[in-house]
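After the structure tokens below, expect a handful of questions from me.
Only a single protein chain was left out; the remaining protein chains are all shown in position.
Here is chain A:
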Amino acid sequence: MVVKLSGGVHFGQNRIIDNEKFEMGDTRDSVSLKRIVFVTVGTTCFDALVKAVDTLEVKQELTRRGYTHLLIQMGRGTYVPTKAAVSLSGSCHVFAESLVVKFTNGIQMFVKLIKFCTTGIRGKEKDACISSIRNKPKSSKIGVMEFFHYRNFIGASSVAALTKSTLSLGEDGLMAVDYFTFSSSIADHLRSASLVISHAGSGSIFETLRHGKPLIVVVNEDLMDNHQSELAEELAARKHLYCAHPQSLHQVIAGMDLESLLPYQPGDATPVAKLINRFLGFPDD
């Protein structure tokens, strides 16, 4: 559901299982002012990053650096960020309309929750829930946790939408925050972002570097045998991105100089092909 407000700021409906593109905002009226920060944790659970991004310090630093929108892809995380949508003018009219939007969002979420509890989930949502359960080690406890996570997500969204809308407006300054769990492809979000803050997965890192976007990689310290940090540190040493920990994120944002980042040249697999061909006795091309 998309509601057009005066001043040209759109509020998109938060999708829990996101197979469709998530609509964030209208670029027609505010294209010069809109700078999106896209936060991604891939398919992992990285609550520490989502929490860090949700803090006042980080949001203030981002606002100070000129970013206006924050879009968080939270993956399997259980921490729900504060959803705040603030128009740049902050007029009472916008405030009232946003309350209506959040109220109707909340009602829809509540209906979904009732449906979920009574009839079970179906279709795309069922597949997504099942695949997320299947990807975890076998345990019925996990299944129950997924259920509560899903339910809490709906519950939290609706309650948060109703109660926090009055509190969060204006609290976070001018930063508009929104989030979703998964998307079939984050390429569109990467393309429209001005800054990407990502977990240290090699897929996310290289996809962002291929799009040529400034990147801050945050290493998940809770992971055992954290070899991912090797890749982040190596690329940071080669000045292709910035590396941070959840606690030091706001300092890195404050001190980063995006002009000094070197563009990453995509790799070339032809040396491997040559070696393989030579070994197998094929003639060189």
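Things worth noting here:
We take it that a residue touches a chain if its C-beta (ideal position, glycine included) is under 8 Å from a C-beta of that chain, and two chains touch if they have at least 3 such contacts; residues count from 1.
In this text, contacts and distances are computed from a predicted model.
The subunit not displayed here is recorded in UniProt as "Glycosyltransferase", chosen from "Transmembrane channel-like protein", "Geranylgeranyl transferase type-2 subunit alpha", "Glycosyltransferase" or "Mitochondrial ribonuclease P catalytic subunit".
Mapped onto chain A, contacts with the missing chain fall at residues 131, 134-135, 137, 202, 206, 227-228, 230-231, 233-234, 266-273, 275-277, 279-280, 282, 285.
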